[in-house]
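See structure below.
One protein chain omitted, others in place.
Entry: chain A
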């Protein structure tokens, strides 16, 4: 089938697609480590989509803006603390302290955005028993509103770069350097996700979240405060997005821009669907997979235009076989 497909496409003077397999072999490990790093960021954002979907059956398209507000939180905090385009001349302890402060601010900014979003955009609709489609349109509207409000205030250009620290290789695996930045992002993201997973499966609030996801009416009858659970879910999503924001700016110092969350949001949403939307572990798996596929695709095909095609092709193929995503169970039924 593939040869037929190949001949179907019009060819100009250059070949339209090439498979650079030696290059993939050569760059396999560095692509893997980079893919895992970015995949962790996808996964953290994907969790926000998954949790809200699990509880409300709502695709919260404004979650990408919850994330970008976190990025602005990081930007303003670190600019205020004197960080700039150049790597700061500070001791490790001071850098860690500054980054932790930025993390707290980012988490607050994102959580607050998520909170307000729920209160101002979704709760009034829920009170009036609005149909599902209205929620979806509202989510898209809220996304644009936040995006263009930022645009009006901060303008079209990305904010100046913020270098948190100079990234250095720390050790070598399979002939490829692992950078401290990669390690910090992956480890911290995984820790946060494990904590979230534990929280949802073990704590009292977590049990409430699962109960509401499973059957909101019965949960309410059993004494679960549904509104409180919903707002908690949004805030948890916000907290994770805030953390993702810090790691994102760490990796891409000039990524703070009014529409900077848009594409990442779509990818994270795709990651959530890939892993099984509504499933906490699925978000992690989906995020990491999407990060890896994207990087392998870029190296194999030498063209980013194909990267997204490959990533979404994989998504479609997975959904053909498993319509519920790889791990597929919903939040309510997740056993841990």
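Assume a contact is a pair of C-beta atoms (placed from the backbone, for glycine too) under 8 Å apart; a residue touches a chain by one contact, two chains touch by 3 or more; residues count from 1.
Following the convention adopted for this analysis, contacts and distances are computed from a predicted model.
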{"item": "The complex's invisible chain, by UniProt name, from \"Phenylacetate-CoA oxygenase subunit PaaJ\", \"NADH-quinone oxidoreductase subunit L\", \"Branched chain amino acid ABC transporter substrate-binding protein\" or \"Carbon monoxide dehydrogenase subunit G\"", "value": "\"Branched chain amino acid ABC transporter substrate-binding protein\""}
{"item": "Option from A:119, A:198, A:228 or A:322 whose C-beta touches the chain left out", "value": "A:198"}
{"item": "Selected from A:112, A:161, A:231 or A:319 as touching the chain missing from the view", "value": "A:161"}
{"item": "Residue of A:48, A:216 or A:253 touching the missing chain in the full complex", "value": "A:253"}
{"item": "Hidden partner chain, residues of chain A it touches", "value": "23, 26-27, 30-31, 34-35, 37-38, 84-87, 92, 95-96, 151, 155-158, 160-161, 163, 165-171, 176-177, 179-181, 183-184, 187-188, 190-191, 194, 198, 251-255, 257, 260, 263-264, 294-296, 298-299, 302-305, 307-308"}
